[in-house]
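One protein chain is absent from this view; the other protein chains keep their places.
And then subunit A:
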Amino acid sequence: MEYLLPTLREKREVDSLIRDTIDKVLVLRFGLSSDSVCLQLDDVLYKSAKDVSRFATVALVDVDSPEIQVYLKYFDITFVPSTIFFFNAHHMKMDSGSADHTKWIGTFQKKQDFVDVVEAIYRGAMKGKLIVSCPLPPERIPKFELLYKNV
């Protein structure tokens, strides 16, 4: 999917994208291009990227790249794909009913789900909120087990 959405492999690329996306939501997908769930998510992202292009930018980050490892530690990424939302270089949290509010883990069932999530984040960010609640019903949110220090 690298040829469809901008794929970032270097830290400075990620940094510059985070810094330069102003007044728009930045959707960063951390994942592998070989994972099937990632591919499905990439498909959803690619198809909806144009629809949300007025208020969001979508980019993919390759988790295998050596420079990105520091981000994996910083963002505490263990499951792939993980999607992190930024607005004006500030990280946006979303409460989707799971334990981890800092990122979206897994894929979206429909393109509309993704658009709804990004819209919720945008609305919250424009109002000045750093955390928003997820507009999707719980059955459409992918579930996962969160380990704390491998407990």
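Criterion: a contact is a pair of C-beta atoms (placed from the backbone, for glycine too) under 8 Å apart; a residue touches a chain by one contact, two chains touch by 3 or more; residues count from 1.
The definition used in the following text is that contacts and distances are computed from a predicted model.
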Out of "TITAN-like protein", "Elongator complex protein 5", "Histidine-containing phosphotransfer protein 4" or "Isobutyryl-CoA dehydrogenase, mitochondrial", which one is the UniProt protein name for the chain not included here? "TITAN-like protein"
Among A:Lys47, A:Lys110, A:Lys129 or A:Lys143, exactly one should touch the missing chain; which is it? A:Lys129
For the chain left off this view, which of A:Arg9, A:His91 or A:Lys111 is in contact with it? A:His91
At which residues does subunit A meet the chain that is not included here? 11-12, 15, 18-20, 22-23, 70, 73-76, 86-93, 99-102, 124-130, 146, 148
